[in-house]
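All protein chains but one are shown at their positions in the complex.
For reference, chains read A and B in written order, and residue numbers begin at 1 within each chain.
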Amino acid sequence: MTSKTKQEWREGCLAPVIKRSPERQDKFETTSGIELDTVYTPEDLVDFRYVRDLGYPGEYPFTRGVQPNMYRGRIWTIRQYAGFGSAEETNQRYRYLLEQGQTGLSVAFDLPTQIGYDSDYPQAKGEVGKVGVAIDSLQDIETLFQGIPLGKVSTSMTINATAPVLLAMYIALGKKQGVDPSKLEGTVQNDILKEYIARGTHIFPPRPSMRLTTDIFAYCAKNIPRWNTISISGYHIREAGSTAAQEIGFTLANGIAYAKAAIDAGLEVDSFAPRLSFFFNSHVNFFEEIAKFRAARRLWAKIMKERFGAKDSRSWMLRFHTQTAGCSLTAQQPYNNIVRTTLQGLAATLGSTQSLHTNSFDEAYAPPSEEAVTVAVRTQQILAHENDIGNVVDPLGGSYYIEYLTNELENKASEYIAKIDNLGGAVVAIEQGYQQREIQDASYSYQREVESGQRAVVGVNKFVSPYPKITGLIRVKPEVEKRQRERLAQLKKERDNSKVSQTLRCLEDVARGKDNTMPAFLECVEAYATLGEICDVLRKIFGTQREFLVF
Amino acid sequence: MAKQGKIRVLIAKPGLDGHDRGAKVVARALRDAGMEVIYSGIRQTPEMIVEAAVQEDVDVVGLSILSGAHLELLPLVTKGLKKKGRGDALVIAGGIIPEDDVPALQQAGVKAVFGPGAPTKDIIDFIKKESAK
Partner (left out) sequence: MTSKTKQEWRENCLAPVVKRSPERQNKFETTSDIELDTVYTSEDLTGFDYLEDSGYPGEYPFTRGVQPNMYRGRIWTMRQYAGFGSAEETNQRYRYLLQEGQSGLSVAFDLPTQIGYDSDHPLARGEVGKVGVAVNSLQDMEIIFDGISLDRISTSMTINATCAPILAMYIAVAKKQGLALDKLDGTTQNDILKEYIARGTYIFPPKPSIRLIADTAAYCSKYLPRWNYINIAGYHIREAGATATQEIGFTLADAIEYVKAIVDTGLDVDSFAPRISFIFQTHNNFFEEIAKLRALRRLWAKIMKERFGAKNPRSWMFRTHIQTGGVTLTSQQPMNNIARATVQALAAVLGGIQSLAVSCYDEGHCIPTEESVRQSLRLQQILAYESGVTDVVDPLGGSYYIEWLTDELEKRGAEYIAKIDSLGGAAAAIEQGYQQKEIQESSYRYQKEIESGQRIVVGINKFISPSPKITLLRVGPEVEINQKNKLAKLKKNRDNTKVNQTLKRLENVAQNNDNTMPAFLECVEAYATLGEMCDVLRNVFSTQREFLVV
């Protein structure tokens, strides 16, 4: 009647049912190819020891969360990635979001800004203000944060190749507002390795890029102690088509490369490691995502403690921002995206994220409208305040399935890290195209699954139906580019151009040598040198990196 | 209709619907706010409600309706009250009532409509304000 073991149950209870009516699929797998059993029981966790494998929240290995009471103390930071058009428009959006109860800002920059070109550069044509806000000089940053006291918000900036320049602008603005740099709070993405792997907004070759990265580490450790100097990003690796296990493996391997580079530059591990932060995707497979976050935390704690010998417990903590999966949104039946985003947002919070961006339902069409972004913010507020997700820490801890899956993902990710170690580390592996190739393979097989119907996407390859037209889409007008160019021309006319040339020359000297570049960047931006001018100096010295083509 | 003493309120559910959580919660809240509350129970016809309002000599009639029959039933209550010489009673309504229907109800003499999510404090304040007129 009642089975004593899983095997007994499988034979006595399960088998007859399956024989009578076959299951929906021959086998059930996660996106990382982990094959799933019908049910998980204590038998699947025979080696499992509570204190060793899970531990308490706020303690090594942090599987259950980095703070002891997590969201009972403070709800995660609600941080919507936003920015489009001109600095004025974006400033309005920020003020709107803060009014709606958002608790942190997240700046999206346009592509010319990300690749170090001013708005008047020929190749910037058509791109100005499109995927984010256009920033040419300190002047634009001043407009962007008009009326927002930098001492009171935390700001995350998705900026990589040009991270030190934008950070310098932010510091300069803080100084103008009378905010001491030590009071500034926020994050620069500053993760160049994943740009080569997945996102593409790199400028220089890996090695000088890594130097700029570690310059930020060293500068912030000394001057802006509460700044997250890097946000090592799995998000874009996942968006590019990787599996969940690859997302952790490749991202932590990048983390290892940065830590090594910083140590090689003479920094002590505990001086910079507490400010390393991460950025992950929350994708469609609900439980795999929750387990992924838990596995990433445990794995990073072990890496920092065992591999790098970090002693400060804050160096062991993997703190991360999450964004729900942009690539899971569909243009068809856009309200379905609210459902997807809710599930993904929930997975992130059950995985104990520190901050969260929920996508807006119209993002498959355009930058989110005010209405859509409001629903996205409300979704987080519902999770926090109505669903009471945050009342118990790591609520899924102990679940046989979740713990099993956490172990599996940790194992698979460790294998990727070992493989990359073998190749000589993340930088060398990228140069050889290893990660890129792996991601291409995974992404291709995912696409084939969707096209064959083996993997359902509701409204796209299954349950297709007509859908209402979304109204109120945001369109970035061509005037933005024109205005931006005019403003730039005027700036160049009015600023003290001899001072600009002087600071740029000084930057050139520093870049050729070994000193930290940050003070030189700060001088340039304070003289209103433009981003393009600054990057031109560096392009001359560092050279530029072509794509590592792998096919 | 400024009067001495406690405000007397009839909370009634016109029609056949039996979902009475909202009606009962409002009844309790008005009582806690110092009003005298008579609760009719469910399945009241407009005629029964008018009758009760007259008999109990109430100042306020609160109608809770979720079934969608509000445009048909609520005007029958206000008409009936007028006919019986109680057109002075303050009639308010709550329930699932689309915004577009509110003007028609107001024209029929329903002074205010409180939708889902309306705080009981708003209802109390409204009654007090109108009663003081």
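Everything that follows uses one rule, which is that a contact is a pair of C-beta atoms (placed from the backbone, for glycine too) under 8 Å apart; a residue touches a chain by one contact, two chains touch by 3 or more.
Computed from a predicted structure; not experimentally measured.
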Checklist outcome for this item: Among displayed chains, the one left out touches A, B
Checklist entry - In the complete assembly, which of A:95, A:183 or A:385 touches the absent chain? => result A:385
Checklist entry - Among A:158, A:333 or A:407, which residue is in contact with the omitted chain in the full complex? => result A:333
Checklist entry - With respect to the chain omitted from the figure, which of A:131, A:148, A:284 or A:506 is a touching residue? => result A:284
Checklist outcome for this item: Where A:396, A:474 or A:491 are the choices, the one touching the absent chain is A:396
Next on the checklist: Tell me which stretches of chain A touch the chain missing from the display.
Outcome noted: 1-4, 6, 9, 13-14, 17-18, 21-25, 28, 30, 36-42, 45, 50-51, 54-60, 64, 67-69, 71-75, 100-101, 284-288, 313, 328, 333, 335-336, 338-343, 346, 361, 371, 374-375, 377-379, 381-383, 385-389, 391-403, 456-459, 462-463, 465, 468
Checklist outcome for this item: Where chain B meets the chain that is not shown, the residues are 15-21, 24-25, 27-29, 39, 41-43, 45, 66-69, 71-73, 96, 98-100, 115-117, 119-121
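Basically, only the chains that are shown with their structure count from here on.
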Item to check | Centroid distance [mean C-alpha coordinates] between chain B and chain A, Å | outcome: 54
